[in-house]
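The following block contains the structure, expressed as structure tokens.
The other protein chains are all here in position, but one chain of the complex has been omitted.
So, chain A:
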Amino acid sequence: MKRISRRIVLLGSAAAATASLVPTAVTRVLAQGTSGDPIVIGHQCELTGWDSATGFWRDKAATGLVDWLNANGGIAGRPVKLVTVDTKSDVDTGVNQLRHLLIQEKVDFVIGAEISSIALASNTIANENRTLYMTMSSSEATTGKGAAVPYQFRMTTNSAATAAGAAQKYVESIGKRWATFFADIKWGQSERDWWQKGVAAAGGEVGRAIALPVDAPDLLPFIAQIDRSADGIFIPVLNALQAIQLLRSSGYDQQVVLAGLSFSLFDYRELGAMGDGVFGIETAPVALKDSASGEMAEIYKALGIDDEGIHTASGKAAGTSMIMGIAQSLGFVKANVEASGWKVKDDTAALIRHAETVETYARGPLFPLGNVIVRPQDHQAFMDIYLLKIASGTVGKYAVAPKESTIYPAEVDLTKG
């Protein structure tokens, strides 16, 4: 038998490594009807690692919508160049990648990470660099006391807003007694607390909340502690798919509400028949018929998503909340660059001062589901929240919580300098 030599193994390894080389700092400029220097937007995205399921959608959305922007006049007539970097879902890598965008790529604006620890460590750096950071984190702390910075805006929703908006509707339709099964991490605890407040404000009550420790190998012992007499179960856990399967197979037939933006973490169709009666809280519906929006149809077309919300190339159900976050962040940049007369990065302070005077972003191509309001005090956007429900294997619109119902008190006032 032929002996495998060290050289062969090394050559094989080198070949495998070479085969895996695909560009990660992807830069895209497609300019039709645009002129001048490109406006450079950095995208700090979870392309790999534990949060890559949601990063997949942010990457698809940013890439597709920048192409769409360039095909439709760019921003202020200038082409847009997108530079995407991978955070690996890791704080140190994410921060290094942000510094790469700021220092080496010299980007004009950044669409930030979704993972709160990366976002919180990054927004300070972006602020020092005087670069506008459009955070994608859904932790309300990102725009709260001690973390909010002038050079950061959030054009997606957060835990506080989704709980405030959704709890009222779900208490009315499902019942007053609730149980919570939450991931024992900052996000899960935050969702638990805001849900409890929302349910209490709606006249309901949350009984015992069951904590799922991080990295717990088996969910069943924790699921078995959930109150069986509750009308509904609220679930902010990262492995929601497994949690629902175990709940159903353990005889829990209550209505289940997943925490905000959970349908971007997994494809709801993987639940099969167990998915029936599962609710979600998102910033956009999945099927196009539920939005009745020509602008949303245009976005789906640009991203290769069919009318049922299925991404044609990958076969996955669209993570619409991620897509909306990116669309609205790009929409914010476009609107404020054009209205404030922004030309170069030194103009960003003036752009922010202008943005703080803009209360409403009217429905349009990058705000496809209606007006979005931005609170100047903490730079937080509020939008209608879509309450979705899985029935007969498809997810559809159950109700809409108006943006006004999602507003919670601001902890800071950045307008005071």
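Assume contacts are C-beta pairs under 8 Å (C-beta built on N, C-alpha and C of every residue); 3 or more make two chains touch, one makes a residue touch a chain; residues count from 1.
One rule holds in what follows: contacts and distances are computed from a predicted model.
Trainee: Missing chain's UniProt protein name, "Fumarate reductase iron-sulfur subunit", "Branched-chain amino acid transport system permease protein", "Heme exporter protein B" or "3-hydroxy-3-methylglutaryl CoA synthase"?
Mentor: Missing chain, per its UniProt entry: "Branched-chain amino acid transport system permease protein".
Trainee: For the chain left off this view, which of A:214, A:349 or A:391 is in contact with it?
Mentor: A:214
Trainee: Using the document's definition of touch, tell me which of A:43, A:60 or A:88 contacts the absent chain.
Mentor: A:88
Trainee: One chain is left out of this view; which of A:189, A:245, A:377 or A:415 touches it in the full complex?
Mentor: Touching the chain that is not displayed is residue A:189.
Trainee: Could you pull out which residues of chain A are in touch with the chain that's been left out?
Mentor: Counting over the whole complex, chain A touches the hidden chain at residues 6, 9-10, 13, 16-17, 20-25, 47-48, 85-86, 88, 90-93, 95-97, 99-100, 103-104, 115-117, 120-121, 124, 139, 141, 146-147, 184-187, 189, 211, 213-215.
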